[in-house]
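Here you go, one structure.
Selected chains only, in their assembly positions.
A, B and C are the chain letters, set down in written order, and residue numbers restart from 1 in every chain.
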Amino acid sequence: AELTVSAAASLTNAFRELAPLYEAKHPDTKVQLNFAGSGALLQQIAKGAPVDVFASADQVTMNQAQEQGLIKADQRSDFVSNSLVVIVPLQGSGAPASIQDLAKPAYERVAIGLPASVPVGRYTKSVLEKAGLWAAIEPKMIGAQNVRQALDYVARGEVDAGFVYATDAAIMPDKVKVAFTAPTQDPILYPIAPVASAANAGAAKSFVDFVHTDEAQAVMAKYGFGKP
Amino acid sequence: MADAWIPLALTLKVAGWATLLNLIFGVALGYLLARTRFPGRDLLDAILTLPMVMPPTVLGYYLLVLLGRNGAFGAWLQSTFGINLIFTWQGAVLAAAIVAFPLTFKSARAAFEVVEPQYEQAARVLRIGEMAIFFRVTLPLAWRGILAGLLLAFARAAGEFGATLMVAGSIPGKTQTLSIAVYEAVQAGQDDLANFLVLVTSLTCIVVLLVAGRLVPGRVPGQS
Amino acid sequence: MIWDVALRKRFEGRKHSFELDLRFQSNARRLVLFGPSGAGKSMTLKMIAGLETPDGGHVRMNGVDMFDRDRRVDLSPQRRGLAYVFQDYALFPHLTVIQNIAFGLHLGLLNPGRSLRHEAVRRWIQAFHLESVANQYPEQLSGGQRQRTALARALVAEPRALLLDEPFAALDRPLRKRLRDELARLQAQLDIPMILISHDEEDVAVLADEMVRIEHGQAGQASLLPARARGGRSEPEAVQSTREFDWINSTL
């Protein structure tokens, strides 16, 4: 049977490695991975796309799915954690020591995921608002369509700093360096759940269980994700 | 990197079908608007151009609303024919065809408009029916302009990913076209893979465009 | 009555307008429309063929209504079945000479092939000396070759009647004479009515039984030409006998 998993774009590399492992254990199941921004994935499911498992990058999106009755709420769980970091180009001169430093004129441009639609932007905005810096930083903001675009901007030296997940920063250690971790109010936890209308409910549940196994967690850790 | 083959085949299939749909509907509507006058003709023309103006993702969203199991048209398709277009390559065809539609339509209309009506009249007095006149006189004389539009439509359909991603998803081997694969490679920071896939895309399209350009005779032999 | 024609049509130009309002009847199998440039001759012929729609009036041929404003009859050009040779040829630019001539013989959705299949096409290509350019496109033809191709294209379909808008204008003298004779012979063979626009008095002399004079959008009644033997007459005689047309010289 086929099992369709819709996963947030930031899970791309890790889930591509997970799928064969799961298939090895369940030879009669073929995993089909579908990656996009969490928001787009939610809309697809809401409009009736044949999805069995939904893994989102943030709680807000999963909450919306739950409110609309799209997922099996009783089988929802958080399976990895991530952290928000500030990165700067590797060749750049110095790095900010704290979030306050970003307000200094030396940092002309800061790449941030678009707060309205990108989860990482949402986290960033709340961190900056809590620090009372949003008004100062917003004019410097270069909006990114997703987290990887922000990463690209920093890697190419087009901006002076950027907010990304630790997992993204880990992809390009030769181009960016992590200045510091920005503490978020709530921990960044990735939720996963079987879709309510899943054609393959048994397999969906078994996949959700699978991502919690040590074997799967080891793979996730390789890509920089933490335990929930 | 041999993986490029499957998305490539899928891309050609999706773009090919989308171009075919464009050929039929774009030419028909282009002809209609070139040759008939009715109130609201210009407005209809502008509306038919709108898919070009919408960001593809947004278009994809509206398609999703329309075609989804819970959408007006999707529900009807499902209950009547048992067809579901979401997350299928046929859905990708539809999305790509709609995004590319204005290209064929506009080119076809412009091409039909410069065909001298006198040639059609000459065919009429030779007792050739209107349908045959269209296929034997009007269409061949407008063909160059239409072809230019079709090639653009093919290219656009092959490169489309915003609307396609929304409607068909990005399922490797099933709905993941080359351009979605490129997009994901760029997103994943796999620059080498991205460059390779871009090369494959470019070469394929160059070959298709070159071959298609060859298939069509010049306006008249002996002309440059 | 072979031709019973009454036509009204108004063209609005930018500053000037042109108004056509004429009627004529004729029993002549060979009728010539004659008159100064811009008088409305081509327009009249087009309305007879059904290529322009008159504002009012009627077109009747052998008693059959082809157009009648009042009775709401308006046959399509196809159903009228009148062959038409255009003043500027209107050859299909994407087809060779052979394909152009064979065009009306194929009724399907595909154009005739490039090879010579039809006996009739072969015959007309020979008659009009088009062998050497049979596979060329209109763009590659001389003016005369174009017009001969147009003529052959109209004739090959064996139409119910033949409408010719200055068919010999671009031809040289010997060819004109030859084609004129060919046409006269064909006329006798096919036994179909013919309307011809011409400025050439010799055309009138050889090809016309009656003549309608059109001027400023109006027509005089068809005037019978002096009785004469059809076909071969010596040239000087023909020139002589057309002196009667010298009225034109005084009208302009």
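Rule of thumb we're sticking to: a contact is a pair of C-beta atoms (placed from the backbone, for glycine too) under 8 Å apart; a residue touches a chain by one contact, two chains touch by 3 or more.
Since the structure is predicted, the reported quantities are computational estimates derived from the model, not experimental observations.
For the complete assembly in this file, the formula in terms of the labelled chains is A x1, B x2, C x2.
Just so we're on the same page, only the chains that are shown with their structure count from here on.
Common neighbours of chain A and chain C (chains touching each): B.
When chain centres are defined as mean Cα coordinates, C lies farthest from chain A.
Closest to the protein's overall CA centre, chain by chain, comes B. Chain centres here are Cα averages; for chain A and chain C they lie 79 Å apart. Chain geometry summary: the mean Cα position of chain A and that of chain B are 34 Å apart. Counting partner chains per residue, chain B has no residue touching two or more of them.
In chain A, no residue touches two or more other chains.
If you check the complex, the residues on chain B that touch chain C are 116, 118-119, 121-129, 131-132, 135-137, 140-141, 219-223. Of all the residues in chain C, the ones that touch chain B in their complex are 49-51, 76-78, 80-84, 86, 88, 90-94, 103-104, 107-111, 137, 139-140, 153-154, 157.
Partner chain A is touched in their complex by these residues of chain B: 57, 61, 64-65, 67-71, 74, 84, 86-87, 165-166, 169-174, 184, 186-189.
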